[in-house]
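Take a look at the following structure, please.
One protein chain omitted, others in place.
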Amino acid sequence: MRKEVPLVITFVVAIIVMLSAITTGPIPGTSIAISDLFRQHISPWMTIVSAFAVGLASVNLLRVHTRAIARKRNDWIYSVILIVTLAIYAGFRTYVELNLSNATAAANYALIFNNILTPLSAAMWALLAFYVASASYRAFRARSAEATVLLISAIVVMLGAAPVGALIWSRFPDVQRWLLEVPNMTGQRGILIGAAIGGFVTSLRVLLGMERGHLGSAD
Amino acid sequence: MDFLKKLQNVDRRIIYLLFVLALAIPLIRPIGIPLQISPATRAVYNIIESLDPATDVVLLSFEYAPGSGIDIHAIPVTVVEHLMKRGLRWVGVSFSPEGPLMMNMIIDDLESRGYKYGEDFVNLGYMAGEENAIRLFSLDTSVFTTDSRGNSVASLPIMQGISTVKDFAFVHGFTSSDLGIAGWLRQAVDPLGIDYAVGVVTVSVPSATPYYNSGQLKGLLGGLRGAAEYELLIETPGLGASMMDAQSMGHLLILGFILLGNLSYLFGKKK
Amino acid sequence: MKLVAGNIFGFWMFLVVAIFTLVLINYSKSGKINITLRKIAGLEAIEESIGRATEMGKPIHFSPGLGDIIGATAAETFAALEVLSYVTRMSAKYNAELVVTIRQPNVFPLAQESVKQQYMAAGKSDMFKEDTVRFLSNQQVAYTTGVVGFMHREKVAANIMAGLYMGEALLLAEAGAQIGAIQVAITASMTQLPFFVAACDYTIIGEELFAAGAYLSQDRIKLGGIAAQDYIKLAVMATAVAGALLMSSGSNFLNRLLVK
Partner (left out) sequence: MQISTNIWHWFMAASILAMFSFLYKENPFYRVAEHVFVGSTAGHALGMAIGNIHRFGWRPFFEQSKYSLLIPLVLGIMLYARFIPKINWVSRWPIAFLVGVGVGQSIYTSLRTQVINQTLGAMIKIQGATLMQTVNNLIGILGLIAVLTYFIFSIQQKGVVRRVAHGGRWLMMVTFGVSFGNVVAGRISVLLGQLQNLLGTWLGII
């Protein structure tokens, strides 16, 4: 029972979700269409279960950091910072969510969201530009024929994408477009098809319970 | 050739410094390099030009987080500007948690200019469940009972006559991941046959291009460059246009790095 | 109940392919066919990198990617979790500390359960701790910031990244490169592959992600699945060529059949 129930749940839910996208009309012998079953039940259920999963994950985050504080590990002060900010944001956001008509609260939340979270996020993201610069210096080297191919197509695309490229040679944008639409598209298509086939077989194994590391073994 | 050897192992911090200078200088003193407009950008412009402000409502879907910055945010800013110029109404929705807040940054600006929330535009808020939620919303827009401000969606003037995604004249997405596009195509565009265009971060342009070529996407705006092109089309320069020079310099410097890196590598190897 | 137009061919093909895959899996399971996989350079490096982590007394970091188990990315994440099983087994074998960081809350319970089970199976339950699998943040940049900080502070010896990656890939890979960790990236995320190629020691590309589980475990069921993947690919190639030839000779019969 402990082993079978989860497998049955996965199988039944998966079949409903799958058929809901591609069938119309009621299930024979009933008046319910699978797509309605999905729309009215499975989908909102999933939103709710996912939300509980966020809670579970947050409990883990809190436990990891409260332990760090309790044991006075190096840098425990940072764990305090994390827990305090988490509590403030979670508390405030919850209040906003439960009182949607309170526009002032929403506006104040937007203030601490836009002005703290947005710059942090964008600043971290901006580090990528520096890393691209240093990676292009250190790592993009013509070590082999393959690496050279990668290098040349990257250079052509860069010249085609920036307005300055067209000033150097007016055809750069055309060559860039050709690379993008012919070899790039073909390569992408191959990778996409391969990965989709791999994904299909992997999903099939999960569907039929052949892959169940995540469900644990019998105990 | 000691110099080349040293060059091969130059401290990465020097590279960082050079890079920041190359971008900051043209930002302070722009040069004015001309810009070509791509057909995919023009396609979006033409669609919006062809809509009728009296009857048509546009759906905008925001699926990006603040982290992607202006590379994506500049796109909805200019597209919304175009909609407003033409007097078109729009409904905003989001399937990524930070989307509504990004949308509000645009809405705040519109409200300060006198446009009316609920009549000219509305922010329905965020719905969890990613692809799943896209499908649910596409089949029945009333899954949002209240908007992001707690108003009853059914009572909003702009929502009258809208019950599925097919009731919108045009759908434009803004997404920072490939999944956003694939999700919309799978769940709404292909099965329901709606007109859909999308603005993406520059990184996603290669993976989005096949969808544009196959006609599944009616238009494609790629990153800050796409925004800059669009700003030119609607003749309202904004964030994108002001930064194209610095972007060119950044490109040149990176090309220079690649070249220098390879030269020092080749000479270093010969020794 | 009827199939929606556009899915008739797709649905029957789905059934045919699924049954065919099951037959091959069963043949492989019962030993009727033996499948030997070609070498996938890089997957062997995982064990080596874990061995080195043990020598250095530093932890291994594993990330199952940024994908969720709901939506289109499900399969990539499942494939990454298969790699995680192997990494956990190796960590148990070499007594190397493993830390798994998680972005998607839905993936968290799966990864935790999976790691716990593998340690139990290896008789090393005590190696599993509350902070072995750590949720950081579901905001992708915040997750990345957390991972980068963690890798720098703990000076991880090996960094193994499997599954779906987005823009932050280079942040993760550069952080690993700066602290000198051996890095193995296993992903089908096309836009990020060039950065992994540049900054990682080993990069495993595209469908290889889905073959990794079978390759590492040599499990007969999984190997059977790989054989099925190969036949499906051959069928795709044949269809594409036949379709192109038919189109060139003026018939769009095959194209119409596929969209039925």
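As written, the chains take the letters A, B and C, and residue 1 is the first residue of each chain.
Assume contacts are C-beta pairs under 8 Å (C-beta built on N, C-alpha and C of every residue); 3 or more make two chains touch, one makes a residue touch a chain.
Note that the structure is a prediction, hence the values are computed from the model and not measured.
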- Item | Omitted chain's touching partners, listed by label | A, B, C
- Residue among B:L7, B:V20 or B:A43 touching the omitted chain: B:V20
- Contacting the left-out chain: of C:S49, C:Q118 or C:Q139, that is C:Q139
- Among the options B:G69, B:G173, B:G219 or B:G261, which residue touches the chain absent from this view? B:G69
- So that we can see where the missing chain sits, which residues of chain B does it touch? 13, 16, 20, 23-24, 27-28, 68-71, 97, 126, 128, 131-132, 182, 185-186, 190, 201-203, 205-206, 210, 214, 223-225, 239, 243, 246-247, 250-251, 254
- Task: State which residues belonging to chain A touch the missing partner chain.
- Result: 2, 5-7, 9-18, 21-22, 41-42, 44-56, 58-59, 61, 75, 78-79, 81-94, 96-98, 111, 113, 115-117, 119-130, 132, 136, 140, 146-147, 149-158, 160-162, 176, 178-180, 182-197, 199-200, 203-204, 206-207, 214-216, 219
- Message: Tell me which stretches of chain C touch the chain missing from the display.
- Response: 7, 9-11, 13-14, 17, 35-38, 40, 68-75, 77, 105-106, 109-110, 112-113, 135-139, 141-143, 145-146, 148-149, 152-153, 167, 190-195, 197, 205-208, 211, 215, 226-227, 229-230, 232-234, 236-237, 239-241, 243-248, 254-255, 258-259
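By our rule, only the chains that are shown with their structure count from here on.
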- Counting only chain pairs that touch, give me the topology of the graph as line, ring, star, complete or other. complete
- Query: Is the C-beta contact count larger for B-C or for A-B?
  - Reply: A-B
- At the largest C-alpha centroid distance from chain C we find chain B
- Message: Suppose every chain is reduced to the average of its Cα atoms; which one is closest to the average of all protein Cα atoms?
- Response: A
- Could you please state the distance in Å, as a whole number, between where the Cα atoms of chain A are centred and where those of chain B are centred? 18
- Query: Measuring from the mean C-alpha position of chain B to the mean C-alpha position of chain C, what distance in angstrom results?
  - Reply: 30
- For chain B, residues contacting two or more additional chains: 65, 67-68, 98, 129, 132, 191, 206-207
- Note on the structure: Touching two or more other chains in chain C are residues 4, 70, 138-139, 141, 167, 190
- Query: Taking the complex as given, what residues does chain B use to touch chain A?
  - Reply: 10, 12, 15-16, 19-20, 33-36, 65-69, 98, 101, 104-105, 127-129, 132-133, 135-136, 139-140, 146, 148-150, 187, 191, 202, 205-207, 209-210, 213, 225, 244-245, 247-255, 257-258, 260-262, 265-266
- For the chain C and chain B complex, residues of the former touching the latter: 4, 6, 68, 70-73, 138-141, 166-167, 190-191
- Could you please specify the touching residues of chain C with respect to chain A in the complex? 1-4, 7, 10-11, 17-18, 21-22, 25, 70, 74-76, 78-79, 81-82, 85, 102, 105-106, 108-114, 116-118, 120-121, 130-131, 133-136, 138-139, 141-142, 144-145, 153, 167-168, 170-171, 174, 188, 190, 194-195, 197-199, 205-207, 209-211, 213, 221-222, 225-226, 228-229, 232-233, 236
